[in-house]
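Removed: one protein chain of the complex. Kept in place: all other protein chains.
Here is subunit A:
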Amino acid sequence: MTLHLPKRLAIVLVVLLAALALFPLWGKLVFAAKFAFLMQKLTGIMILAILAMSLDLLVGVAGLVSLGHAAFFGLGGYVLAMMSPQYEAANLWVVLPAALAVCALASLVVGYLSIRTSGIYFIMVTLAFGQMGYYFFNDSKAAGGSDGAYIYVKPTVEAFGITVLDLEQKLTFFYVALGVLVGVYALLRMLLASPFGRVLGAIGVNEYRVQGLGFNPMVYKLVAFTIAGTLAGLGGFLAATQYGFVSPAMLGWHQSGHVLVMVILGGMGTLFGPVLGAFILELAHFAFESMTDHWLLPMGAMVIAIVLLLPKGVAGLLLQWSKGKGAGE
């Protein structure tokens, strides 16, 4: 768990963030024809980064490796799809709280049933719950079954009959995703620094001792699981809004594993690491895919190389670099 970022690292991250925020300006000049596609790609990555950060709260901070985290991501999307009227825009102030509430409740129940286990058993139980969610939407006719469901009109934010936020606008949605990404990061940073977060981080290091100090680890783990599940649902809500489509694959173990790789590659327990992990993994995927049909091969090689060379992920490397430089001066 990293509580304070070294100054150099903070500067690097702010520069990266600024480059991302200004992409609509410089991207147009640099990429021209591919600009529209890249805008969509980056928006999608930011949403995955939100999901990755929420998983980091469990995996990197509390030491709870979940292989079913995507279930809440998918659930958030499905709530939007099922609540959207077919030919009208849903009111964001209704569907968003509803999606978050459903995901919070679902993660509370799943968390309650799974945090009693630990280690490999926790992985198995969360995997099982994730797959239950997958098959629920895959096999039931409620929301399109295995074909998925469309959201024809994106939710809007209206005040006095005027559209305040038009999510159909790609540029607007890009900044909404960026805002949520930064907001979730700030929220999780605040949580980690709070008394709750300190206990949670300590559970990840030495749960037995935490109990010996007078804390009930189960309660903290359950609250963390619920927060993480709700934030994953927020990500899923955004993803469904972006693509106008939800499918059972959003909930599946494949998606859960994919996000777990982002967290591990990026650097567990650092919050900014999983964000970097999301960008690295997705951009590498895009780059390799445009070069060769056998993109999985270089992708796999890259993942193996990072895991072998950087046991603490990309974030670990950056932390070492920024601390080393700071000490040398």
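Methods note: contacts are C-beta pairs under 8 Å (C-beta built on N, C-alpha and C of every residue); 3 or more make two chains touch, one makes a residue touch a chain; residues count from 1.
As a convention for this text, contacts and distances are computed from a predicted model.
J.: Looking at what's absent rather than what's present, what does UniProt name the missing chain, "Sulfane dehydrogenase subunit SoxC", "ABC transporter ATP-binding protein", "Chemotaxis protein CheA" or "Anti-sigma factor RsiW"?
T.: So, among "Sulfane dehydrogenase subunit SoxC", "ABC transporter ATP-binding protein", "Chemotaxis protein CheA" or "Anti-sigma factor RsiW", the name matching the hidden chain's UniProt entry is "ABC transporter ATP-binding protein".
J.: Using the definition of touch stated at the top, determine which of A:Ala19, A:Ala36, A:Met132 or A:Val205 touches the missing chain.
T.: The missing chain is touched by A:Val205.
J.: Considering the complete complex, identify which of A:Val14, A:Met190 or A:Ile304 is in touch with the unshown chain.
T.: Touches the omitted chain: A:Met190.
J.: Using the document's contact rule, name the residues of subunit A that touch the chain not shown here.
T.: Counting over the whole complex, subunit A touches the hidden chain at residues 1, 190-191, 193-199, 202, 205-206, 208-216, 219-220, 223.
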